[in-house]
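A single structure is presented below for examination.
With one protein chain held back, the other chains of the complex are shown just where they sit.
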Amino acid sequence: MKSSWLKRSAVAALVAASLGGFGAQAAIAAEKINIASLAFVSSAPLFIAQEKGYFADEDLDAEITFFQAAQPVAVAIASNDADFGVTAFTGGFFNLAAKGGLRVIGAQLHEDAGYDGSAILASNAAFEAGLTSVDQLPGHSIAISQVGSSFHYMVGNIADKAGFEIDSIEMKPLQSVPNMIGALKSGQVDSMIIVPHIAKPLAASGAGHIIGWVKDYVPYQVGGLFTSQRNIDERRDVVAKFVRAYQKGVADYRAALLMTDEAGKLIESDSTAEILEIVHKYVYAEEDAKTAYPKIRNGAMFITEEARLNVADVAAQVKWYQAGGFVDASVDPASFIDTSFIPALAE
Amino acid sequence: MSRDIEAGASRVRFRATGFNPRANPLAAWGSFVVVIALWQLGSSTGFISELAMPSPVAVASALWKLIISGDLWRHLSASLQRLFGGWIIGTVAGLAVGFLVGMFSWARSPGVAMVSALFPIPKIALLPLFIIWFGIGEPSKFATIAFGVFFPTVINTFGGVDNVARNLIRMGQSFDMPMMSIVRKIILPGALPTILSGFRISSSIAIILLIAAEMIGAQYGIGAFILAAGNLYQTDQLIAGVVVLSLLGLCVSWLLGRLDRWLLAWR
Partner (left out) sequence: MGSGGFVCDFKVMDFAMRLHINGICHSYDQVEALRDIEFGIEPGEIVALIGPSGCGKSTLLSIIGGLLKPTSGKVLMCDQATPDGCLNPLTYVFQDFALLPWRTVAGNISLVLEDHPLGKAEREARIAEVLAQTNLADFAGAYPKQLSGGMKQRVGIARALAVRPAVLLMDEPLSALDAQTRILLLDEFAALFVRTGMTAVYVTHNLNEAVRLAHRVVALRRRPGTIKAIHSIDIPIDQRVEGMPELVAHQNALWDLIRDEAIAADKELDHVA
């Protein structure tokens, strides 16, 4: 008899335990989200939100998946393998956004006259031969990663604003940034446009000359924050929570990395060291702090307050890509931009 | 009488059926038509999404735009120059090395070893080296294609030379034919069928490598066009470019068929 009693109470305990466990789990279950990103400083607000617990505060169980290039980030959202993505705008992105149900809900980097963004570099040979300013670019070659990439757009944007024909510059698609750097160093191309944390060391080491800045040809909304239409339709509250956390990350980023003195020079704030430490976990993680921190600061381009998207500039970009045949004529920016979470940047 | 014979016998069954496929050009074309029709049907009904695979109509219209804008000829002429130049360089070098390996003991073992070691290397992996060696201009594009064409040509050529009947070479020697005459009149024509079938492989490899060759620094070219369309997710243009490559392959194969018939009429 004794043994049967024991058995019965053991079963009861097991049932209770499992039921209790289940109930507890349901109560604290955070919404799982998957974020697609590149291990670049441009994604720093995501890392800050993750490390400082802003996602957790919103009851989000966020997982960041890293990709090697911008395009796969967009593909991951289109295929519903990830919920949110942050990456640069390209012709491919716009095509994919229109066909694959992507919705741009906020901003990534923006070129701003007050902050160093991408630089225009001339090779040593071309510089010595007289390519010392941007308006001398016609008749020279320029390295880009791919046709219809953001590099391609920047050349076109500069050509438009500087007042020369883009056809007067010879585009050299070289597929990757290392190829572009190699071609510039060896003088196989005359020029290229590249992010500040690559441009500055290159110029400092004498491998090229900075002849201009993309910020002189603003506005330029470099990239955006996006999700899928399905997420907006089915999990609108999750999107809103994610946006809030991302904006907190952006605020920390701005406070730590974008503070300037009266002269417009970048200065350290109270939180700079803390944010650098966080970003360093994701970017240049294999290097020690001494070499990584300057790179992170060099790469920390401007992000608008609250990650507001420059909708007008995105529309202008789409138009430029369409004129070149890189984006299908049927693509309408209004169809993939959703400003119901974050208001658009005021003009 | 014959009835009686049949009565006590069972008829021998015909057993040699099958294993004898025959060509049917109508079925070949028909299969294309059926596949394209099903594909269009899938796209029209929404079963195949536009992102996953553009409809045949979209591909055809992309192709048509490419033709009327004149871009097709610009891309094609750039690519054909690279294909032809690279193929000629690779083939001439391959034939020369192939003959040396096929005929001389001193070239044999080193040649075979080098070819075996280098043939399987994906040429695209060497692209950065080609760029350092030959720059980002046309030479590196020629080199990529030539390099890809070279190895199968060497292998086919020395295989062809090996296959030339020894008794024919002995015959030539027995008539005191000079070495060069034996090479030109016996070995070369004897190896030609193998060399020509190698041309089919090497020309296909050249077309395959066109994409790799035009990855770097090419503004025009079918390969560059396909790459750009892929990067831009303009899948209709991507497939249109692939169709052009495929047609190019068919043309080359047809031309090689004519060459075969002309050079190997004796078969």
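Each chain gets a letter, A and B, in the order it is written, and its residues are counted from 1.
Following the convention adopted for this analysis, contacts are C-beta pairs under 8 Å (C-beta built on N, C-alpha and C of every residue); 3 or more make two chains touch, one makes a residue touch a chain.
Just so it is clear, the model here is predicted, and its values are computed rather than measured.
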Thinking of the whole complex, not just what is shown, which of B:Gly8, B:Pro25, B:Pro120 or B:Pro178 touches the missing chain? B:Pro178
Identified contact with the non-displayed chain, of B:Gly85, B:Gly159 or B:Pro189: B:Pro189
Contacts of chain B with the absent chain, listed as residue ranges: 165, 167-168, 170-178, 181, 185-186, 189-190, 192, 264, 266-267
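The rule is simple: only the chains that are shown with their structure count from here on.
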So, what's the distance in Å between the C-alpha centres of chain B and chain A? 43
Per the contact definition, I'd like the list of chain B residues that touch chain A in the complex. 50-51, 128, 131-132, 135-137, 215-219, 224, 227-228, 231-234
Mind listing the chain A positions that touch chain B in their complex? 71, 78, 90-92, 95-96, 99-100, 146-149, 170-175, 179, 182-183, 186, 188-189, 326-328
